[in-house]
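Handing you a structure now.
A single protein chain has been omitted; all remaining protein chains appear in their positions.
Moving on, here comes subunit A:
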Amino acid sequence: MKEALKMPLRFAVLALIFMGVAALSNRPLYRSLPEGTGMLTLSFSHGADRRAACRKATPEELAKLPPNMRRPEICPRDRPPIRVEFDIDGKRMFEAEVPPSGIASDGPSRVHQRFVLPAGEYEIAVRMSERPDGDFTWHEERTIRIDPSNSRVIDFRANAGGFVFH
């Protein structure tokens, strides 16, 4: 084949391949959520009070420490796990004892749960205890509406009064 004829053909072949790549770059469409459903996310990060309060260090304990690390009080870092219950229309959807994060177990406990729900109204009840065996000091019950493709979030902020519905 003559070179002059080959050049447009070369271009056409490359363009065809590139068109295929461009098509794959957008299509086929992907549906991440079934039609007519929405998403409810229970997501928060909360550190329970530390297990024990600070106490005065004994002279023996201080003597064991290097001079530069001798502090008058010993404050245990670790936190207890929190207990969470989450109901939708009276049905238990999530229940867990969530351990604190961090190597020293001194970070906040984290909850991040997503629930795909058909569009509609739901009775939500969420409870949290700062001790595995304690009472639910934080609780909230509310009716929420979820529209198709809607994303609703339940967060928690102690300084805002507890559970926050977005």
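Methods note: contacts are C-beta pairs under 8 Å (C-beta built on N, C-alpha and C of every residue); 3 or more make two chains touch, one makes a residue touch a chain; residues count from 1.
One rule holds for everything that comes next: contacts and distances are computed from a predicted model.
Undergrad: Report the protein name recorded by UniProt for the chain absent from the figure; options are "4Fe-4S dicluster domain-containing protein", "Daunorubicin/doxorubicin resistance ATP-binding protein DrrA", "Thioesterase domain-containing protein" or "Putative hemin transport system permease protein HrtB".
TA: In UniProt, the chain excluded from the picture bears the name "4Fe-4S dicluster domain-containing protein".
Undergrad: Go through subunit A and note every residue touching the omitted chain.
TA: The missing chain touches subunit A at positions 6-7, 9-11, 13-15, 17-19, 21-33, 35, 38-39, 41, 43, 45, 101-102, 107, 110, 112, 148-151, 153, 155, 166.
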